[in-house]
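Data first, discussion second: the structure below is written as structure tokens.
Here the complex is missing a single protein chain, while all its other protein chains stay put.
Up next, subunit A:
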Amino acid sequence: MAEPLIRIEGVCKRFGDFAAVDNVDLAIEEGEFFALLGPSGCGKTTLLRMLAGLEVPTEGRILIDGKDMEGIPPNKRPVNMVFQSYAVFPHMTVEQNVGYGLRIDGVAKDERAQRVQEALGLVKLDGFEKRKPDQLSGGQRQRVALARALVKRPRVLLLDEPLSALDAKLREAMRSELAIIQDKVGVTFVMVTHDQDEALAMACRCGVMNKGVLQQVATPSDLYEYPANRFVADFIGSVNLFEGKLVIDETSQALIEADGARVWVDHGVTGATGGTVWAALRPEKIELSHREEGGHRPPVAAGTPEGANMLAGTVRHYSYLGSETVYEIEAAGGRMIKVLRSNVRRYEDRGFDYDQPVWLSWSPQSPAVLLS
């Protein structure tokens, strides 16, 4: 395989004793839209700043285009950054802001003007050339910051929480617009965000970080369907976790005995050492059906062990969200389970109400087994 555009090898960043970024290994390919996702304070910005050269790694090394970046100052790196605060120069017009990097590089006036125009067109700011930043809205300032970075034709564009300061409507619109811009210019984007929807919607691949440690790097759907651990499962979307022991672990099946529940999956578990494991079950992958005295149990997959992948419960609460409803079901032993149902039909006559007895069931393909 070709050398990745960015290679991060064993990078640590410590502030005093505190490790903001802890031994991160990561490779980002040319042309990718990569998102670094994690809760606030997990070290995303610090990692991004190390790529930009604004922060020096305590350990490890960063290669861009195969070149070790150690000792190379920010102004000599083939990367540009869109700062979280946008950092648009308040004493310069839009045009001067966007042309700043080119002027510094000594690009001739005519070419500069043309490239500035192109960049402003790309971010749809034509006609704003002579405005000062204080005459722009937040969204427009962000476009200036974006144009200012892209006009330099960097190998990598770094974006620190680019959408977090925008209001909800604009954020939605900018999501697709950023993706379109990335497609047009073909520059590798590395975006930092704490918003999982944003990362999943925009990125080709995501890295999930927690407390300075990179937890998992995968495509959005793999992150969701095959989380590497409880942190990722919980951080990306919502999840029901069943903590228990593996009682069966064969190549084509495994059974987890949790407190008051048995979870059966149709595959073996690799790397299990006999300790505690967790079955992670997404709310939308659970079937909800009515439970009546003497009534039928919902059907289960052939070969399901007795009592597995099924729980009796009672509806304790639900939130109607229009397109879907989120139910909170109390199962045996007081375990609370979240179930999500799409409201595919209008006026469903057999909906589920408070304190109604229900069956919860799921297919053996649905749970993900986590070892940590």
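The definition used in the following text is that a residue touches a chain if its C-beta (ideal position, glycine included) is under 8 Å from a C-beta of that chain, and two chains touch if they have at least 3 such contacts; residues count from 1.
Here is the rule we use: contacts and distances are computed from a predicted model.
Engineer: So one subunit is absent here. Using its UniProt record, which name fits best from "Succinate dehydrogenase iron-sulfur subunit", "ABC transporter permease", "Sulfite reductase, dissimilatory-type subunit beta" or "GMC family oxidoreductase"?
Structural biologist: The UniProt record for the chain left out of view names it "ABC transporter permease".
Engineer: Just one of A:3, A:25, A:68 or A:105 touches the chain that is missing; which is it?
Structural biologist: Answering carefully, the residue with contact to the hidden chain is A:105.
Engineer: In the whole complex, not just what's shown, which of A:46, A:80, A:216 or A:240 touches the removed chain?
Structural biologist: Hidden-chain contact among the options goes to A:80.
Engineer: Against the chain that's been left off, what residues of subunit A make contact? List them.
Structural biologist: Within subunit A, the residues touching the omitted chain are 52-54, 73-75, 79-81, 83-85, 87-91, 100-101, 104-105, 132, 134, 145, 148-149, 152.
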